[in-house]
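Only one protein chain is missing from this complex, and each of the others stays in its spot.
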Amino acid sequence: MDDAAPGPIYRADPPGGLVLAPLDAFTAVYHRRSGMTHLLTEPAPQILAILGEAGLSLGALLDRLADDYDLADATASALAARLDELVAAGLVATS
Amino acid sequence: MRRLVTGIPHTLGTDARLLARALADPGRVMALDAEGWTSLLTIARAEQLIGTLALRLDGLPLPRAVEAILGDARAAAEQGRRAALWEAEMARRALAPLGCPVVLLKGTAYAAAGLLAGQGRSIGDLDILVPRAALDRVEAAVLGAGWEWVKPDPYDDAYYRRWMHELPPLIHRERDRMIDVHHTILPLTARVTPDPAPLIADSVPLGNGLRTLSPNGMIVHAAAHLFADGDLAGGLRNLWDIRCLVEEFGTEGLAEEAARHGLRLPVARALRLVDGLFAGGRLAGSDRLYVRRLTARDGWGRPTRPATRLAFYVRSHALRMPPAMLARHLWTKWRKA
Amino acid sequence: MSDDTRPDTDPIETTPSRRRVLTLGAVGAAAVVSIRPALAQTAGSVLNCDIPVPDAGRAGSFIDAQGKIVPSGTKGAFAGASRPFKGEEVRRVLNSGGQLPGTDSERSRAYVNYIRRLQRGQGGFTCFASLQMPRG
Partner (left out) sequence: MRHAFALRIGPIGFRIGSDWRAPIDQLRSLYRDYPAPQDGVADYTVRLFARRPWRRWLRPSVEIGGDYMLPEAAPLPLRHGLLAAEMAMNLQMALGARRHLLLHASAVERDGRAVLMTGVSGAGKSTLATLLAARGWRFMGDEFALLDSATGLLHAFPRLISLKNAAIPAAEAAWPDARMGPLMAATPKGDIRHMVPDARAIAAMDRPATPALLLFPRYGDAAAVRQVPPAEAFVRMTQASTNYVALGEPGFTAMTRLIADVPAVAIDYPDGASGVAQVEALCAAL
């Protein structure tokens, strides 16, 4: 996966594909398609919420997050690391 | 409570025939008493067919305890199906960049295609078939996506690569699930070596980037797997697969497809055994021995008929390898055990 | 980046009232933890089990200090254990230190490293997995 443009499009399951249970700093997530449970800390739930509506490139996702939140560290590398985790867990797919 | 065979009506049998008949003709379970039910459920678990039985009996008026046990089995089968299809999806994601066809085999294929054979079926490892030419790239891709070798053993590894029809087994380090990557459907050591190229060429797209074998390809593979790739352990489940595939797709063109791969005899035998075990057909000659082996299980779930079992075990190894290699293989395994 | 559409442009507003601060996180800090199957704490009640070192399929091989299987006779590595260890013996060492019976500390460490590296499908894995439990 190459971070340089154009880069992959990241997608998450639509909202019905996840069951969320906020606990404290963590949110428990049941992923219906895999039958797996994950505990997420931010920014993972926020990323999933955005990518569940529409697939986005890394840059577009960063822009979207910056629109919705005050980003403490708006770097592509930090976001790419989060996305890699979500991809490995199967919560986000690339195309 | 000395012998628990007394509660089973004679028409249902006292070995795994009890299970075969319940699967084929669910209405017959209405004759079972508590001991008969206990035997049936135990045998079904031992043969890994409890989920299948649960779906076959769904909707019948059953004793409450039985309904509860089969309800659990249905839920377990559904969760197993979900996990199996997810594993296939994760393999798809890993292999998509290669652009080569990826054909699902066995249980995962039946479930993915929504076939009768997949209903309630227990599914273990993920089995996929890929073109031999793509094998090195497939190996690299799965290793890059979190799968690892199960056994870093030089003897086993060399054995697999030289003689087997698949890569040595791989397991995913996060999900703890195994994947078997096949490049043909029988070991290269077997007396018949089916040609995988037409199997892949005739495979059917599932619409999600993965494929299954053609209907006749599935039946041929299931028969090859049943007779040549094991000692008939778990054979009842494999035979039930074949019965469902035949019911769903019929047998048109099957003999030709079987002949193309040198598997005319195993496929013909599988059809006879299906008829004998699941449709009350009369069996003759060595077919009866096969049924003796396939149904060698008592109401406590114990394997029975040790001599028959041993004979099939030796036979399975003899089929897979030339005699000298068989001796070498058994010797190496024995020395290490 | 998109045009500035932020509602709060006053630089003095350091704690915006309507917008949450989100930290994408330092690279390396995990935001996803997956729940894995656990035979967990039940081990003692369900299982009296053995862990061979190494497993039968690789009997005769040596174990190096990191717990890797190496050919028999490798310098600095240890021959396998003469008998399988009981689940309880391994549990004690994992939980409270000490040595596996019949070993010195280096050999014990190598064996424990081997056991920790066990994968599903290898002899002893299920037993080892059943000993895993959260501490505290």
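Every chain is named by a letter (A, B and C) in the order it is written, and numbering of its residues begins at 1.
In the analysis below, a residue touches a chain if its C-beta (ideal position, glycine included) is under 8 Å from a C-beta of that chain, and two chains touch if they have at least 3 such contacts.
Since the structure is predicted, the reported quantities are computational estimates derived from the model, not experimental observations.
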Hidden partner chain, touching residue among B:Arg28, B:Arg82 or B:Arg260: B:Arg82
Residue of B:Pro26, B:Gly124, B:Pro198 or B:Gly301 in touch with the missing chain, whole complex considered: B:Gly301
Full-complex contact with the absent chain, from B:Leu41, B:Leu57, B:Leu263 or B:Leu277: B:Leu41
Hidden partner chain, residues of chain A it touches: 19, 21, 23-26, 28, 30, 32, 35-37, 39
Where the unshown chain meets chain C, residue by residue: 33, 35-51, 86-88, 95, 123-124, 126-127, 130, 133-136
Residues in chain B touching the chain absent from view: 1-2, 4, 33-35, 37-38, 41-42, 45-46, 63-66, 68-69, 71-73, 75-76, 78-79, 82, 300-302
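As a working rule, only the chains that are shown with their structure count from here on.
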Chain contact graph, described as a line, ring, star, complete graph or other shape: complete
Selected interface, B-C versus A-B, where C-beta contact pairs are more numerous: B-C
Distance between chain centroids, defined by C-alpha means - chain A, chain C (Å): 27
Computed distance of Cα centres, chain B from chain A, in Å: 38
Centre-to-centre distance between chain C and chain B (centres being mean Cα positions), rounded to whole Å: 33
Two or more partner chains touched - positions in chain A: 36, 88-89
Contacts with two or more other chains, residues of chain B listed in rising order: 174
Chain B residues within the chain A interface of the complex: 79, 82-83, 86, 89-90, 93, 146, 174-175
Of chain A, residues touching chain B in the complex: 33-36, 88-90, 93-94
Sites on chain A touched by chain C in the complex: 36-44, 46, 63, 65-75, 77-79, 81-82, 85-86, 88-89, 91
